[in-house]
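As you look at this complex, bear in mind that one protein chain is not there, while each of the others sits in place.
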Amino acid sequence: MTERRPADLGVDVGSLRLKNPIMLASGTVGYGEEIGELVDLSELGGIVVKGLSLEPVTGNRPQRIAETPGGMLNSIGLQNVGVEAFVRDKLPNLRRYDTRVIANIWGKTVQDYAAVAARLDQAEGVHALELNVSCPNIKEGGISFGTDPKQLHEVTAAARAATSKPLWVKLAPGVTDIGLIARAAEEGGADALSAINTIRGMMVNVESRAPMLSTVFGGYSGPGLLPIALYLLFEIRKATPLPLIGIGGINELEHVLQFMIVGACAVQIGTANFYDPTFSSRVVDELAQWCRNHEIDSLAELVGSLRLPRQG
Amino acid sequence: MTERRPADLGVDVGSLRLKNPIMLASGTVGYGEEIGELVDLSELGGIVVKGLSLEPVTGNRPQRIAETPGGMLNSIGLQNVGVEAFVRDKLPNLRRYDTRVIANIWGKTVQDYAAVAARLDQAEGVHALELNVSCPNIKEGGISFGTDPKQLHEVTAAARAATSKPLWVKLAPGVTDIGLIARAAEEGGADALSAINTIRGMMVNVESRAPMLSTVFGGYSGPGLLPIALYLLFEIRKATPLPLIGIGGINELEHVLQFMIVGACAVQIGTANFYDPTFSSRVVDELAQWCRNHEIDSLAELVGSLRLPRQG
Amino acid sequence: MFEKRLTLDAVRFLNSRCFVLAFHAPEIARAARPGQFLMLAASDGIEPLLRRPMAVYQILESSGEPVGFSVLVERTGKGTTLMSKMQAGDEVAVLGPLGSSFAPPGDATAEAVLVMGGVGAAPFPLFARALLEAGHTTRAFIGGRTSEHLLCAEDFAALGVPVTQATDDGSAGHHGLVTAALTEYLSGCDGPVAIYSCGPTPMMRAVDSIASARGLPHQVSLEAPMACGIGVCLSCVVPAVDEAGGWRYRRICREGPVFDASTLLWEHPDD
Partner (left out) sequence: MFEKRLTLDAVRFLNSRCFVLAFHAPEIARAARPGQFLMLAASDGIEPLLRRPMAVYQILESSGEPVGFSVLVERTGKGTTLMSKMQAGDEVAVLGPLGSSFAPPGDATAEAVLVMGGVGAAPFPLFARALLEAGHTTRAFIGGRTSEHLLCAEDFAALGVPVTQATDDGSAGHHGLVTAALTEYLSGCDGPVAIYSCGPTPMMRAVDSIASARGLPHQVSLEAPMACGIGVCLSCVVPAVDEAGGWRYRRICREGPVFDASTLLWEHPDD
């Protein structure tokens, strides 16, 4: 190992520069308070806060999680303090850190999204908005925004109109053609795409014969999601030139690198925050070391550097 | 534990009785030759042979597999000896066993499927056909039969017309609405549905920056698939009254029970045959023991016995 | 709260299902309060994925200084089975101490009555020590399915805390529920009493009925499946009364595991 100047880990997600590509994923770090006791958030590229809605939300009744082989299910039900309380009570603490704060937002109608986006457009210290579109549109028969290109376009455009901040759309798996969905978000005005959110899963308690989650099924996250997320990112990369943020199952440096090689300019760590809470800050160091060992001066060299095999 | 007569593990998949619900999944046990050296196939409910096509198929170039966290990817490319060689060279050996032999079949056109089904309709010792519809329809722009209700209906109906043997359709995940797909298969004339086939996944070698599989992405199988498969089976159960066969990630008795409680009358063991080749025969004994311990006289009591929570 | 890779110092089996894992960890030992818990990794890999919550059982001391802690584990599933195979020298990832702790009775003259079922006993010997140091008369009621499920009796004996035991099958102590023994005891009590309970939910609910009927303060330690243990995943919630007279979810890992029982809603408000 040669002694060289530290690699520059900075990356650009569209117009937003991150000091490094490691972010914390929405729903796995609350609003940064508790995790801030374990990890210096200023060492990370960014933190995406728990999905915010216009009003506070109580969430689903317990049992809200279940373990699966190599992963977990959750059905938190998007419990959150609401956008006002976030801005008032949570954001001041987050502003203390030298990192990017991304507000994950959701709603039950297009108007909800637009209203939350408009409120956060004014909020100092929120650097980007990320739309969680894995929620049912109650005005359109409960079909999830993220599975229907038309609705996704509409909700993205509405949020786009409500804010001048960078707008990321977080895609849901579980669709036949993710490229179509990605293009709908692009055309709706997204600045970047995050992929992916949890995929639906279920587990059953064989003694009680009841589903393990109160909601029957829930969102599957963790290591078992990794190959699915990498594949979907690959498909999205083919469909749109937008900057991509890779999410799903990351718990090793190698996973970060895989996402970046496929085409992500940054990544988010989710479930790993639960079972290895200091992984995110550790992997920043590991990434710097890897770049030095591989004489990589800028991570841009890595992003999308996938070598496809010859056809044959 | 009280001494009671052995539980009857027999189950009916429509008109086809299996001595127990444990089958071996297509593509993970070849044509039963090699696995027969390790497991007495007569102890199992059935064996589904490697997907057969009209002509022999060479398959994809290596590298064909990659490990993932809690699973694996494959892109074998449906290599097989072709239906004639199967009937001539492989079936006689399978007829020696007191078990059900299910022929998994596939094609590149609707006509291919029908031709293979017609050939196997004549074959003594083939007890059911299972359509693998996770393959591109080369006449319809390469869209997979299993992702389009119209094409699925057509290919199912064509196979149905070509055979009077029980016809199972094996559904592919990776669609927005699996219920829709399930109903298309039902309406096409399926006697039962198998769920699920592999889901698409990808892994990258970070040193070479090349995909680990020669085909870039492949089919993800193994433990990480379990919660996804259980959820999809739950959705299929809601969509159709057809008998269901649960597949995906099974490597414990508890997984078998989960599938049955959600609604499967039988299951197939896939990837576990690779890393725990005697699991299938062991789990038959474990299932019998579990039934005795739980005073369950017939597995029909278990199938679909899921207790859904009250709404609230 | 500290996130550490600790070396397992010692393993001691209490019976075929229960064992004590002891760790050298001065910072955690100094910080830990009775009733708090830790998240322990059962493996370094992804199966099982999540860490397991375990109450602080003992604070280990050397020359009067806290230098370590132990947990008392009952083998019930995958994670605790792996823990039962751990050996001295193994490295274990540990996060803690976490959550709220038992508070001594507000009334300095009150007697503390500790009611526990099964491995719910784990946090109480440490708390009993604190109660005795604070001058509270202390008494323990230990319930279990069988004599194998009665835990910590020796710990209380060593502290001089009187113990009443009950088993469902009568294999040790009273035959029947520990709550029956508790009711009987409380019937003969005159002075102020504060109740503390930890164990299966039906037991804690029954204890709460007894405490409420007598107007006695009651603190409970709750359990729920936990992903994070620090309050960020919102998986471990329990409905509780809120300031405005309605209800809200409280996180067992953060606002709990120890709650004033009067703040909890044992029936879900949506039922």
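We call the chains A, B and C, going by the order they appear; numbering starts again at 1 in every chain.
Here is the rule we use: a residue touches a chain if its C-beta (ideal position, glycine included) is under 8 Å from a C-beta of that chain, and two chains touch if they have at least 3 such contacts.
This structure is a prediction, so every number in the text was calculated from the model and none was measured.
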item	value
Selected residue (touches chain absent from view) among B:40, B:67 or B:297	B:67
Interface with the unshown chain - residue positions in chain B	27-30, 33-35, 37-38, 50, 58-59, 61-72, 74, 76, 79, 222-223, 251, 271, 273-278
Contacts of chain C with the absent chain, listed as residue ranges	43, 45-47
Residues belonging to chain A that touch the chain removed from view	69-70, 310, 312
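The definition used in the following text is that only the chains that are shown with their structure count from here on.
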item	value
Chain whose Cα mean lies nearest the overall Cα mean	A
Distance from chain B to chain A - Cα centre to Cα centre, in angstrom	34
Inter-chain centre distance, chain B versus chain C - centres from mean C-alpha coordinates, in Å	46
Distance between the centres, which are taken as Cα means, of chain C and chain A, whole angstrom	36
Sequence positions of chain C contacting 2 or more other chains	46-47, 268, 270
Residues of chain A engaged with two or more neighbouring chains	61, 68-71, 223, 251
